[in-house]
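What follows is a short report on a single structure.
The complex appears here minus one protein chain, its other protein chains still in place.
Then we have subunit A:
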Amino acid sequence: MGSTFGGINTAYTGLVAQRRALEVTGQNVANANTPGYSRQRVTMQSQGAGVQPAVYSRYEGAGDGVAVTGVERITDGFQVARQQVEHGNYSAADTHAATLKDIEGTFAEPSENGIQESMQDLYNAFAAVGESADPSASGPRATLLQAAQGVTDKLHDASTNLDQQWSTMRTTLDNSVAEINTTTQTIADLNLAIKRNTQAGVPANELADRRDQLVLKLSDSIGAVGRPGEDGVVDVLVGGSPLVSGVSASALSVKGNTNPNQLPPDPPRVTWGMDGTSLSVTTGTVGGLLTGMNKTIPSYKSSLDSVAASLASTVNAIHRTGYDTDPTGDPATGGEGRDFFGPADGTTTTPVTAANITVRITDPAKIAASATPGGNKDGSVMSLIANASDAADGPMASYKSLIGNLGVESQTAQTRLTTRKDVATKADEAVGSTSGVDTDEELTNLLGFQRAYESAAKILSTLDSSIETIINMVRG
């Protein structure tokens, strides 16, 4: 037989448990819109007979009420892991697509302002000299030199823009890694706090939420994934190596050249701060930046350099066969055609690039328009250059193929980005569907807990009045 006042205690445990449940409901509702908040649920356990069987005494009570055994954080480890992986993929795709879009901006094709148009203008200027009434007249020749200057300006601009884009990415990489280092340290600190709370039996749900948010941030920036460990801590891994191991964080640093024109043998890379060994990063913003700096931009720069080199070599080859307007007609003194384009340093050994291509001819009279010496009015060499403009392996063709490749690669990157974004959003939704707060649900629970609380209070008052009845009887 239970004690007379046992029921009062049972009712009391009910009041306490329901009140706790109401508090947690309040916390959930308060955080309904908090990013990264995982909803919480009070775990309750009914209290019954002791587990030790007794021979001489039997427990015959209805039970000892309810005990709050904990406040559980509702998450799904599988969904969270998927979210982290997909965020890494999404960020890398985002950075890659943005890199290519910027490169597209550099070339500004198709338009009247692009390199193609100015190359076409140049070839037409060659034709205008060669096919004018007077190929020796200085007017069309000066126009030709201006048009050539126009092409080299456009090539320099494009090359400089690519360099600037690269340098911006290099700075972004430095900043990203600095931020990653701060974040990993914070995660390690949070892990420590969580570990202590867990060991002390104190819930650390809010700390865990914050920590998981930071891990997701690392997924975005460097493609990190979390791996749950002992006592509620989470290790953070990049490419299989631990960035955060329990309560200690490893710092990263950025190594490599800051000059876009000097990639080998020291390309930009992320290394472990301790021993300087390289870290393989393929996803996340950092992965995207590394791909952009070490592959994408260098590849378009080298294509652009080829266009410049091809322009110089094809024009020079024909120009060298001509003779300028030197009236003596002496090939030795100045009749001979010289290089029309060359590298800025004036040598013949430095390879011509988009950055250094220069118009070598400054005097219109030195344009070698004639196929024969003697300063006559033959402009056939100019016509030959103009007619070579649509050669299958000429600079126009290689520039067109550069733009074609860029278009296809950028379009592919954007399509992939859309897919990655969808997948990442779905992964976010999956996490949200488990951990997210639904206010309707919380309100429904609120009603349940409220009713239960009211009922427990009712039981208390009923027991109270029952006991009162007995006491009044005794008083008689």
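The criterion applied here is as follows: a contact is a pair of C-beta atoms (placed from the backbone, for glycine too) under 8 Å apart; a residue touches a chain by one contact, two chains touch by 3 or more; residues count from 1.
We take it that contacts and distances are computed from a predicted model.
Not every chain of the complex appears here, and the one that does not is recorded in UniProt as "Flagellar hook-associated protein 3 FlgL", selected from "Nitrogenase molybdenum-iron protein alpha chain", "ABC transporter permease", "Flagellar hook-associated protein 3 FlgL" or "Methylmalonyl-CoA mutase C-terminal domain/subunit". Residue A:120 is the one among A:75, A:120 or A:455 that touches the chain missing from this view. Between the chain not shown and the residues A:70, A:267, A:407 or A:448, the one that touches is A:407.
Interface note: of A:132, A:296 or A:353, the residue touching the hidden chain in the full complex is A:132.
Residues of subunit A that touch the chain left out of view are 32-33, 79, 100-101, 104-105, 107, 109-110, 116-117, 120-121, 123-124, 127-128, 131-134, 136, 327, 370, 372, 374-378, 380, 383, 386-387, 389-390, 396, 400-401, 403-404, 406-408, 410-411, 414, 425, 429-430, 432-434, 436-441, 443-444, 447.
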